[in-house]
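In this view, the complex is presented without one of its protein chains, the others remaining in place.
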Amino acid sequence: MTEKVGEHVMTMSTLETQVASQARPPDAWRHLSVSETSRVAVLIALLIAGQAITPSFLSLANIHVILLAVAAIGIMAYGMTLVVITGEIDLSIAGIAILSCIAGGLMIPTGSAALVIGTTLLTGLAIGLINGILVAALGIPSLITTLGMLGISRALANIFSGGQALYPEPIAAYLWLGRGDLVGIPLPVVLLVVLGAAAIALTKYSIFGRALYATGGNVKAAALSGINVVGVRAVVFAISGACAALAGMLESARLSYINPAGFEGMELSVLAVTVLGGASLSGGSGSITGTVVAALIIGIVNNLLNQLGVSIYLQQVVTAAVILAVVMPGMWQRGIAK
Amino acid sequence: MSAPLLEVKSIRKTYPGVIALSDVTFDLKAGEVHAVVGENGAGKSTLLSVMNGLVAPDSGEIRIDGQPVVLNDPTVALANRLALVHQELVLCPNLSVAENIFLGREPAGRLGKTRAMLNRMAKDLLDQIHVNLDPSRAVGELSLNEQQIVEICRALACRPRVLVFDEPTASLNDDQVVHLLAVIRKLKANGLGIVYVSHRLSEVMQISDRVTVLRDGSVVATRDMAGLNEAALVALMVGREHKPGQSAYKERRCGDVALETKAIGKAGVFDDISLQVRTGEIVGIAGLLGCQREAVVRAIFGDQSIDRGEIRVQGRKVQLRSPRDAIAFGIGFMPADRKREGLILPMSVGDNIAMTILRRLGRLGFMKRRQRNATANSLVRTLAIKTNGLSQLASQLSGGNQQKIVIGKWIARGGDIVIAEDPTRGVDVGAKFEIWRTIQDLAEQGKAILLLTTELQEMMDACDRILVMSRGRVTGHFHRKDFSAEAIAHCFVA
Amino acid sequence: MTVLEFSTPRVAPFLLGLLRDPIIWLILLIFAVGTLTSEYYFTALNIENLMRSIAVIGLLSLGMTVVLLTGRIDLSVAALMIFSVIVGVVVMTEIGPMLGSRWLVRGNTYAGPIVPVILIALATGIAVGALNGIGVAYFKVASFIMTLVSLTALRGFNYVLTNGHPYYLKAPFYSWIGDSKMVGIPISFVIFLLVLLALMGFIHGTMRGGRFYAIGGNEKAALYAGIKTQRYVVLAYAISGLCAAIAGIIFTARLKSVDAPLAAGYELTAIAIAVIGGSALAGGVGSPWRTLLGSVAFAAGLNLLAIWGVGTWYQNLAIGVVLIISVGLSQMSRKKTQA
Partner (left out) sequence: MLKLSRRHLLKTAATLTVLAAAPLAIARAAAEESVHSVINALIKKYSDEARAGMSNGDVSALFEKDGFRDYLDAYPVGDLAGGFVWKPGMGASFVGPYSKLQIKSPFTDYLPLTEGPVLDHSKKYRIGLVFHGFNHPWLISLADTAAWEAARHPNIELEVIDAEFDDNKMGQVIDTWIAKQYDGIVLWPNREAPMGPPVDRAIAAGIPVVSLDRRTSSEQISSEVLGNFYANGLQQGLYLKHAAPEGNIIFNRKDLGSTADSIRTGAFLEAIGNTPGYKVLANYHTNSQRTLAFKSTADAMQAFHDISVSFNTGGEEAMGALDAIREANRLNSAPGGKKIMILANDDAREVLKEIRSGNIEMVSPYTPLIGDIGIRAVVMHIGAKAGLNEAPPKLIMTPNLPMITKEKMNIEGIETLTPDEWPYAYGPEVAG
C-alpha cells in the first residue's frame, strides 16, 4: 500500500492544500492555460473567419491597418498590464495621454522636436510617478487615485490649452512618429512590437519582473523579502504614464491633431484588453503575450465588423460578448470572484 | 448499546491519479475526544472536508446517531449538528465578536433588537467556556488568540453534538493551550463528541480518549490512548521508528556579538529591551501572547520603528527604516504566517527561494536563470524540499515544505543573523525534526539566531539562552544550564 | 472561574462618532460658506435643485454601496439606468399596436400608460442586475470585468433599441415624479429617501441584510457559516440594478424624455460618492446612511461651485483633488488607529 501510493504522496499533499483552501484558485496554472488556449483559439478562429469573409483580410495592407489600429491601445495596455500585475489599476491613462500631448503641444512654437516629444513623455512619466507615489507611499487605493487623476489631468489639459486643439504640423519628427515607417513597417507598429518585446523581457526575464509579480502576489511577503514594493509600484505607474503619453503622441501624430477632448473612455477599452489578456485584477498574474493576443483579438473584431459595415453600436455589444466569451471559461472554476 | 454518535464508514475519495482516502472508517461516541493524527498528506484535510460537506466522497457513508446522512454542503453538516473549528481563522474582521459567532444563524429579531440580543447570547456562550471577552468588539481588533476563541464559540453556537477541531492550537502559546484543553474537557463533560486533529502530539496525548492514525489516505490504527506513548504514536504515523528527540541540540562555541539591542523601546508597545546574540548562538524570546516579543523582532527587522535605544549589528550602530535596511545588514526574517508574510503563493518554488537574492542574480537587469536554478536546486536538495520542480507553485506544497522554502530563501541570502518566528507552526512531525536540525545547522555555521516559538519545550530544546518578556519588558534571562519550565513560566507573569 | 480574560472595549456613542466624522463638518462648512457668499445659495429653489441632483446620483451610489459592501463593484449602473427606461418604453410601444392602440404619437412621444413602463423598467433593472450578479457569483467572472462588459453592451443596446431617436415621456404621472413637491421636498428626493430608509432597514435591521457585511468582510467565513454567499451577491447586484432603474425613472422624468447617450460616466461618480461616503473598495465597510452623507457633500460642493460660477474645468479639477485627498486622509487616519 505504502509503496503503491508512495509516489503520489507529494501530489496528495498538494491536493490537500487545495481542498483545505477550496476558495482559492485550486490549480492556478491549469486554468490560466485554459484561458490562454481559448484566447489563442479565438484569435485563430477570427483569422480564419476573417479570411473567409473578406479575401483581402490577410493582405499585408489590412494587417497594417489592424496593427496600426491597435498600436496605441496595445502600448497603453502594456503599461496597464504591468500595473495590474502588481494588483493595482490605472484609470488615468486617457487623462495622462491627453495632458501629456497638450503639454508637449505647447512646446510646438519652439520648433524643437526634442522639446515637444521630450515634454510629452516626461509629463506622462511624471504624472504616472505621482500616481505611483500616492498609491504606494501614501496607501491611497489606486482605483481612487487614478480616477481622481483622470479628472485632474483632463481638467488641466483643458486649462493649459484653453480647450483649443493644437496642431503639430511644423514638427516633422513628431509627425514621423505617427506616419513614418521603418523598412516599410509603420512606425507605430514598430514601436508596438519593440515595446512588446521589451515588456516581455521585463516581465519574464528580468529581476524587476520577479519583483513585479511578487509585489502583486503578496505585497507583505515581498516587502519582508527585501523587495522595494513602494519602488516597484511607483515605477509601474510611471511606466504606465509614459506608455500612455507615447500612445497618445502616436495617435496625435497620425492625425496631426492634438485634441484636448480626445481619448474619451480609452481607459476602459485598455482595461478590457488587459483583462482579456488574462491579467487578474487581484494581482500577481497576467502576461504581456496575453495582452498582445487580446489586443489583436479586439483589433481584428473591430476591423471585421467595420468591413462588414456593422454599426458601431452593435460593435460595442459584439465586443462585450467576445470579452465575456474569452474570459468566462478561464474563470469558471475559481472559488471566489470579486 | 446505542449506535455511536458519529460513524465514518469506508470513505473513499480519489482525485485523478491519486487516492486521497481509501476505506477510512472510525467512530465517535458521545462524551469522547477522538484524535485523528497523521503526517501532512496523510489525508486528514480531505477527511475533514468530507465530514464538513465541502468535498463529496466517491463511496462510503457517514452516519450520525446510526442514521446515514449525505453531507453535501457545510449547512447540511451544521443541520446535523456537526460543527468544524477551522485551522485558519475564517472570520469577518469588520463584524463584532457576537456577529461572527452567530453568522448565518442569527436569531430572527425585530428591528434594532437583534444586536443587543446577539450580544447577550454571545456573552452567555463565552461565559459557558469561562472566557471574558466583550462580544461587541470588532474581530479585526482582536489578537489571534482571541480570534481563536471566537472561532470555537462560533462552532458552539450551533449547539453541535459533534465538534471537529482542526489544529485549534496552532497559534496559541502553551499557557493558552492549557486553557483551551480545559474548555474542551468541559465540552466533553457536557456530552459532546469531539474529533481532535493536531500536530501537537503532547496535547493529543493529554486530551484524547482514542486516536485514529492516518497514513497515505488509509487508517493505520485506531487505539485507546491509554497505554500509548508518544514514540509509539509517531511510529504509527511515519511508519518507521522515529526518535522524538526533536532538539538535535549540539554544543557549539559562540563567537562575537552579532546582534545587539540597547534599551530599545517603542511607546506603548515595549521598552528597555536589551539583548545580545552571538555568532553561532540561538537565543529564544519566550513570553505569553501580548508580551510584544513579535514587535521587538519586527523592530529589529526594520518592519516597525523604535523611538528609543539603538540597534547594533556586528558592533556597528544601525538605522533600520525598512526590512530592506535590515536585510542589507545581513538580517533575515522567517515570519510565522507563511501564507500571508512568508511566501508569494502564486509564484514558483524557484522564484520564492530567489526572492531575497534578486539583485545578485541580475546581470544588466536580467535574471541569470542558470545561476538561480543552481542555487534553488541545491537548497531544495539540502533542505529536502519535496517538490515537482522549481516551477511548481508554492501554493501547491504542504505546510512543512512551504516552511522550508521560507528558511531556504534566507539561507540563499546568506546573512549572519536570522530571526525565526515559530518556524514549525502547523508542520508535521517529520518535517518538524528536519526544520529544527536545519536551524541547528545554521547556528553551527556561525549564524546568530533569534528564535520565537509558541511551545516552550521546543524553545528549551533548541536554544542556548532564553529571554523572557512580559508586557513589553524583559523579565527573565536564562542560560541553557538553568532552563526550567517552572522558572521561565514564572517570569511570564512577572 | 474565568479561563481567559481579555481587555475591555472602547465604546463610541453614535452621536459622538457622527461628530467626529469629517464629512459632517465638510457638509456644514459647504452650507455655511454657501450661505455667506451667495444670497442665492440658501434659497428654496436652490435647495430643491440640490435635492433633485442628490436623488439621482444618490440612488446610483446607494446601489453601488451595496455592491461595494460585498467587496465587488458595479460599473454598469449608469448605462443600466438609461437602458431600463428604454426597455420599458420600447416594449410598450411594441405592445401597443398588438392591443390596437397607437402609443407613439407626434414623432416619438410616448402616449401609452406610464405605470407599465415603470414596472418594466424596474423589472429590467433587477433582471440585468441579477445577470451581472450571476456572472460574478456563479460564473466567477471578476466583477470589474463583468460589469464593464455590461456597461459596454448596454450602451450599445441603448442605441440599437432606440435607433438613436429620443422618446418623449410626457405623462402627468411622470411629470409628478420629475417636477412635483411634497411639503416643499421634491418627489424625486422623497423617493430617494424612501429607498434609503428601506435599504437601511434591510441592511441594518434584518439578519439577511447584515450578511453583505459578512461577505465583504471575509467571504470564506460567510461561506463556512453556511451562508449562500452566491445568492447574496446576486441579491446585491439586483438591488443595485433596482436602484439604477429607480434612478433612471427619476432622471428621465425630470428630462421628460429618454435618449441613448444620457448619463455617460455617471458610474464613476457613483463610485466616487460611495467612497467619499466611507465605503471601502475591499468590501465590508460602508453604509447607505454614510453614502447619503457622501452624496450630499458631493452635490452640495458642486452646487456651491456652480453658484459661484466656477467653470467646469475647475470643478473637475476640484472633484479629482477632493477625491484623492479625502480618501488619502481617511487612509492615514485608519493607519494611525491601527498603529
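First chain written, first letter: the chains are A, B and C, and each begins at residue 1.
Keep this in mind: a residue touches a chain if its C-beta (ideal position, glycine included) is under 8 Å from a C-beta of that chain, and two chains touch if they have at least 3 such contacts.
Everything quoted here is computed from the prediction, not taken from an experiment.
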Omitted chain touches shown chains A, C
Please identify which residue in A:44, A:185 or A:312 touches the non-displayed chain. A:312
Touch criterion as defined above, residue of A:86, A:119 or A:259 at the omitted chain: A:259
Listed in rising order, the chain A residues that touch the chain left out are 54, 56-57, 59, 61-62, 65, 68-69, 157-158, 161-167, 169-170, 179, 186, 251, 254-257, 259-262, 264, 302-303, 306-309, 311-313
Identify the residues of chain C touching the omitted chain, counting contacts across the whole complex. 38, 40, 43, 45-46, 49, 52-53, 56, 93, 97, 102, 104-108, 159, 162-168, 178-179, 251, 254-265, 303, 306-307, 309, 311-313
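Simple rule for what comes next: only the chains that are shown with their structure count from here on.
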Between B-C and A-C, the pair with more C-beta contacts: A-C
Measuring between Cα centroids, which chain is at the maximum distance from chain C? B
Between chain A and chain B, centroid-to-centroid distance (C-alpha), Å: 41
Distance between the centres, which are taken as Cα means, of chain C and chain B, whole angstrom: 44
Residues of chain C that touch two or more other chains: which are they? 220, 223
By the touch rule stated above, which residues of chain B touch at least two different other chains? none
So, in the complex, the side of chain B touching chain C is made of residues 73-75, 78, 84, 86, 90-95, 99-100, 103-109, 111-112, 114, 129-134, 136-137, 142, 145-146, 149, 154, 176, 179, 182-183
Note which residues of chain B are touching chain A in the complex, please. 15, 17-20, 40-41, 43-46, 48-49, 54-55, 87-88, 215-218, 239, 301, 303, 322-324, 327-328, 333, 335, 340-347, 351, 354-356, 358-359, 361-362, 365-367, 369, 386-388, 393, 395-398, 401, 409, 413
Which positions of chain A touch chain C when the two form their complex? 23, 89, 91, 134, 138-141, 143-145, 147-152, 154-156, 158-159, 268, 271-272, 275, 280-282, 311, 313-317, 319-321, 323-324, 327-328, 331-338
